[in-house]
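These notes are about the structure you will find just below.
Apart from one protein chain that is not included, each protein chain of the complex appears where it belongs.
What follows is chain A.
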Amino acid sequence: MPDTAVAEAPAKAASGGNILQVRNLEAWYGESHILHGINFDVNAGEVVTLLGRNGAGKTTTLKSIMGIIGRRTGSVKFNNQEIIRATSDKIARMGIAFCPEERGIFASLDVRENLLLPPVVREGGLPLEQIFDLFPNLKERLNSQGTKLSGGEQQMLAIARILRTGASFLMLDEPTEGLAPVIIQQIGHTIARLKKEGFTILLVEQNFRFASTVADRYYVVEHGKIIDGFSNAELAANMDKLHTYLGV
């Protein structure tokens, strides 16, 4: 299997400036050692996807970057600033936004309150009109309780609310999980549009067919390590390997 140095190679070929640099990232849940030295980079304006089986450490990687995991070591640099010791609220205020796998819609808040909950951390966030243009369903459901929305609408709300904040780096954890194909397609269009708007996106996905429609590059995570990495152009050539990695 390729080592992490190989996995980093495609990043250097990408055009945008380096926005996120992860080196030797290790993380623990209590006594369980989950990440064993993750290394990768994300360049500005890219969509980078972390692929891997269940339990490989993809979500933990995102949570570690976001500062949600209690014990983590190594180095995470965002815009050349070290954030490994920063608390999650400070990391968010630096311009990183996280959309969790379970969507995190608040039952005690209506759709409007859910949408307006994350504070604006910097200029450049999408105005509400543009968000409703991306997700017209939300405009019609503004007064509904957040958790009364369908799964697809909840996912849209979860993405929509972080677009307001001005964060330029979005981390989306399995945004297509459990959704109907037509909604998955809509999420795909949204991600493509966000990329055009200049957002940098780090995506966690098990559905690499979906990921292939939006991603510029891929990293494969296994047992808490990055074991491979390639660009979208190299995807076809790596298909067999990918099937083996993902067990599909």
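FYI, a contact is a pair of C-beta atoms (placed from the backbone, for glycine too) under 8 Å apart; a residue touches a chain by one contact, two chains touch by 3 or more; residues count from 1.
The definition used in the following text is that contacts and distances are computed from a predicted model.
S.K.: Unshown chain, UniProt name, "Na(+)/H(+) antiporter subunit C", "histidine kinase", "Branched-chain amino acid ABC transporter permease" or "Carbon monoxide dehydrogenase small chain"?
M.R.: "Branched-chain amino acid ABC transporter permease"
S.K.: Considering the complete complex, identify which of A:74, A:100, A:124 or A:188 is in touch with the unshown chain.
M.R.: A:100
S.K.: If the hidden chain were put back, which of A:55, A:119 or A:136 would touch it?
M.R.: Answer from the full complex: A:119 touches the omitted chain.
S.K.: For the chain left out of this view, which of A:24, A:88 or A:185 touches it?
M.R.: In the complete complex, the chain left out is touched by residue A:88.
S.K.: Could you pull out which residues of chain A are in touch with the chain that's been left out?
M.R.: Against the missing chain, chain A presents residues 66-68, 87-89, 91-93, 97-98, 100, 104, 106-109, 113, 116-119, 121, 162, 165.
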